[in-house]
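Omission of a single protein chain aside, the complex is shown with its protein chains in their original locations.
Chain nomenclature is as follows: A, B and C, assigned in order of appearance, with residue numbering initiated at 1 for each chain independently.
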Amino acid sequence: MATSDIGDIQVAERALQHHFADMEQQRDTASFGMWMFLLTEIMFFGGLFCAYLVYRASYYHAFVEGSQKMNITLGATNTAVLICSSLTMALGVRAAQMGKPKLMVILLLITIVFGFGFLGIKAVEYHEHWVNHEFPGPSFHFETGDPAHPATDPQHTEIYFSLYWAMTGLHALHMVIGIGLVAWLVIAGLMGAYTPHYYNPVENVGLYWHFVDLVWIYLFPMLYLISKKHGG
Amino acid sequence: MATAVQTVERENYLNSNYGIKSWLLTTDHKRIAVLYLISITAMFWLGGFFAMMIRLELLTPAGDLVSSDTYNKLFTMHGIIMVFFFLIPAVPAVIGNFVVPLMVGAKDMAFPRVNLLSWYLYMAGAITALTAMVTGGVDTGWTFYTPFSTTYSNTHVIGAAIGIFIAGFSSILTGLNFIVTIHRMRAPGLTWRRLPLFCWSNYAAAIIMVLGTPVIAITLLLVALERAFHIGIFDPRLGGDPILFQHLFWFYSHPAVYLMILPGMGVISEIVACFSRKRVFGYEFVALASIAIAVFGFLVWAHHMFVAGISVYAALVFSLLSYLVAIPSAVKVFNWTATMYKGSISYNTPMLYAFGFIGLFTVGGLTGIFLASLGIDVHVHDTYFVIAHFHYVMVGGGVMAYMAGLHFWWPKMTGKMYPEAWAKLSALLVFVGFNTTFFPQFILGYMGSPRRYHAYPPEFQVLNVLSTAGASILAVGYVLPMIYFVWSLRYGKDAGPNPWNATGLEWMTSSPPPTHNFDETPVVTWEAYDYEHQPQEEITVGH
Amino acid sequence: MWKNLPLFPERASALAWQVDGLYFLLIAVSAFFTLLIFAAIFYFAVKYRRSVHPHAVQIEGSLPLELAWTLIPLGICMILFAWGSLIYFQEARPPKDAMEVYVVAKQWMWKFEYEDGQRDLNQLHVPVGRDVKMIMSSQDAIHSFFVPAFRIKADVLPGRFTTTWFRPTKVGTYHLFCSQYCGTNHSAMIGQVIVMDPTDYQAWMSGGAGGSTGTLAANGQQLFQQLGCATCHRSDTQGRGPNLVGLSGKPVLLDDGRTVIADENYIRESILNPGAKIVSGFKPIMPTFQGQVSEENLMALVAYVKSLAQTQPKGEAGDGSSAPNTSKLQ
Partner (left out) sequence: MAEHKETGSVGHIAPAKLYVAIWAILTALTLTTVLVSLVDIGPMNVVVALVIATIKGTLVVLFFMHLRYSPKLTMATVVAAMFWLFLLLSLTMTDYLTRAWPTYPGH
């Protein structure tokens, strides 16, 4: 361990839970636990991916028509926003590792701003779909908007939108939780909870945040970029 | 080792702290295990009550005891409670929670607070599901098949689904905790090859909890959403495919039966070794068989769907894979049997239960081969044959192992011995009662008696009466332990740290163990089940 | 006593003996292994009980033994797999010339429609010795068509057809169960399969219980006209929709390059959800008939389109009235 001031080590010792032998064991354990948790998250989204794959394979036309209602500009912007937030998150973790709590707090705050930015843009898209009756349920109504190409298979386009809302909704829920966790880090960071010897929570929330980003990296092409050609 | 009978009561996890708060806010894995023990026992009795109602209804061919709607709710609630709130958490969350950290020489689970959270999630899930049941019940069967569950049932499907959803996270977190604990918290010298088989099998079960449970969680969430908003993912009227539900459901629920039986297999490995005074025959094979079962268990789910309308080719693939998963189970049975060869065998209660387990699990496993066989499965699918097979594995296997483990570690958990004669009697009653209940159901099933029937054609009556008679014997067999366990808390003899003269780190600390498990972290220098070097002593208590 | 305690259901189909044969083998294998394990446990438990054998002999394990009890069960399993799959293949492949019965399952009854227009509720009449193919669909939840005496079972799904078949070999009345849980009166969804002498069957058929208004295919043809299908699906190449003559059972090239077989499910989907699979060279202009045709009418339409396959250009006139005159389509 690098030399540090006594205070840091005391903070670290207070953070050592009784059942661990040392900080190293505690940190490894926490990190491994977080990865295991992310593994369960992958399987959680996996059920939806499976439904998506099955229906996309069966109802390709319907999915193409549904995807053409997506606003690619907003979707791509949101992808960029998330990538930026991942960068600030990664740098925030780095700041915590290097013992720069102020820098960490600033970077995490920027991450939160990006997070809200993502949700805001998503809300605009949701609103658009809602107004166009592209929400599954009794009021669902689908038109391609092109008189030359009427909707071929509106029933299965509804399934596309069911999956769209379920997947992006679940993702947005994860974003909300992520923002809450980062906010918690900011508060704890302001109170001086983290040092280069003890920053497990920062690291683990960082992993979570990147994971949520990762899910979106797949959702974006799956839902927005199926095909630009009409009728497949 | 079993000599020192303590005269002064040593501080242990039970008496270190008093008051309801010290229990509800505890992070001690042993206390959490006790919390689970109490809540799971309550659920077992509730599920058992529903089972008795079902058996009583089936005494006569006409549906005359309860209405068909009530009957449908009874078997649904029996299934939901027994599967999700008893069998899945029983061995891991009670016995595993208590014993695994002791076995690996750790002071606690890797994440003690997460462990407590698991219990709260379990309770929240149970209360949600029970509320749904009390306020009107659920009648979909524990399998929630769509589109019945999403469109045609008029009962509280959403409540039950959300209850299971919440309890699922309890299971996920328990599994996560086991995996991390076994990887990260082992005492110095305790290598994977020295790890007790109970840890191996809990590890394998945890793999299923972690990888399978999220899928059923999202699936039931979709069912709830579909029911609430008619979003059309599983409803054929909206273009959805009800078979997709079955795929996603069984992706978890088939491995889940291995999740229920694997920790029980671990219990049996411990007990057979201890009461044969021998190292488990083919230790590595038994350990790897656990992992093989957990992995192969994920490859066979569609054998629940051979007549459901899946493609013929998929059915062939899944049938073939289903046979493969039988092999590691067979390997385990053969190795347990071989362990007894040239052993020094004593007939203590846990061993009697273990005998019962091996026998009943063999029958349950072999009848599983019938169901893997496409030609036979088409005929016996959804009949009492499946019910009998499932109960042979889950009750004859899982519950027998749970009882075996409870009797084996009860002295460690409480520091007290139970009355051996009564315990032997109950083991016998359970074995006889179980076979009388469920063996006739194999015949019923082959004759074509469909499951979930409230009334049935009269030619099936004789076997049904036999089955109900057996169920009442079985009930007595389960009530007895409840009584003498409670009795033993007050009147039982002191057990001492190692009443069975067993190997394993959990027997090297006092009974009940102190809050921190070990006064100093043990260093392991011996193999698992080192009975060769264990001092040969007569078992001093428990005769 | 034994009269009340039968151990097997009756064997009334060609398949029953095959399934029972495999069942006996499985029982033999299971009994062998169960007895082996029970005997070994009992023998060891008595012979090596602590009072006579106080010191255990430590044995680590044995690789040959492990291999033996891995590979021998594996070999047995593969034999069982092959046999079971052969039976399943027979179950899954209905013979070409089977008589077809359309089944609509709903909470909680079975409706049968025969090719020549007869209808039946909860009672299925079939002649002995004839192959019978069931084409089934559900109006609500999933049901399952289960006749223990025939050893067959197939789930009946909403939204698509499933099929199964049997050849009854013994005259008699047999249980028909719904074996997939389907709600309140699931256990009352019991019907009868009445296997009759061919002569009795003919008599029953011509005795004409009510509802017989012409063959199923003829009803379908009527619907085909009423719904206006014939305006586009013409029997020449001029129609805006594909020509349906000779379609059934043949491969169809779709506009995305895939090929599908025009089976009952394809025809069904094309009526209810025309946009899902578009035939190569045609435009997705057909309106959906979802919600406009009942399950029974749908079956009549499917039966009609299938009957068109039997009237190949060379005029293999089918069986009398059920063979539609293609000129009517224009």
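Following the convention adopted for this analysis, a residue touches a chain if its C-beta (ideal position, glycine included) is under 8 Å from a C-beta of that chain, and two chains touch if they have at least 3 such contacts.
These numbers were taken from a predicted model, which means no experiment stands behind them.
J.: Using the definition of touch stated at the top, determine which of A:Ala62, A:Met89, A:Ile179 or A:Ala193 touches the missing chain.
T.: Answering carefully, the residue with contact to the hidden chain is A:Met89.
J.: Of the residues B:Asn154, B:Ser311 or B:Thr525, which one touches the chain left out of the display?
T.: Of the candidates B:Asn154, B:Ser311 or B:Thr525, B:Ser311 is in touch with the missing chain.
J.: When the complex is taken as a whole, what residues of chain B touch the one chain not shown?
T.: 183-188, 190-191, 211, 215, 243-244, 247-248, 251, 298-299, 301-302, 310-314, 317-318
J.: I need the residue numbers on chain A that touch the omitted chain, in ascending order.
T.: Those residues of chain A that touch the unshown chain are 21, 24-25, 27-28, 31-32, 35-36, 38-39, 42-43, 46-47, 49-50, 53-54, 57-58, 72, 76, 79-80, 83-84, 86-87, 89-91, 94, 97-98, 196, 206-207, 210-211, 213-214, 217-218, 220-222, 224-229.
The criterion applied here is as follows: only the chains that are shown with their structure count from here on.
J.: Looking at A-C and A-B, which one has the bigger number of contacting C-beta pairs?
T.: If we tally the C-beta pairs in contact for A-C and A-B, the bigger total goes to A-B.
J.: Could you state the distance in Å from the CA-based centre of chain A to that of chain C?
T.: For chain A versus chain C, the centre distance works out to 46 Å.
J.: Give me the residues of chain B that touch two or more other chains.
T.: 239, 241
J.: At least two partner chains per residue is the criterion; list those residues in chain C.
T.: 273
J.: Taking the complex as given, what residues does chain A use to touch chain B?
T.: Those residues of chain A that touch chain B are 17-19, 21, 25, 28-29, 32-33, 36-37, 39-48, 50-51, 54-55, 58-59, 136-138, 155-156, 158-159, 162-163, 165-166.
J.: Which residues, counting only chain C, touch chain A once they are in their complex?
T.: 256, 273-276, 278, 284, 288, 290
J.: Mind pulling up the chain B residues that touch chain A in the complex?
T.: Where chain B meets chain A, its residues are 106-112, 114, 172, 176-177, 179-180, 183-185, 210-215, 217-219, 222, 225, 229-233, 238-241, 244, 247-248, 516, 521.
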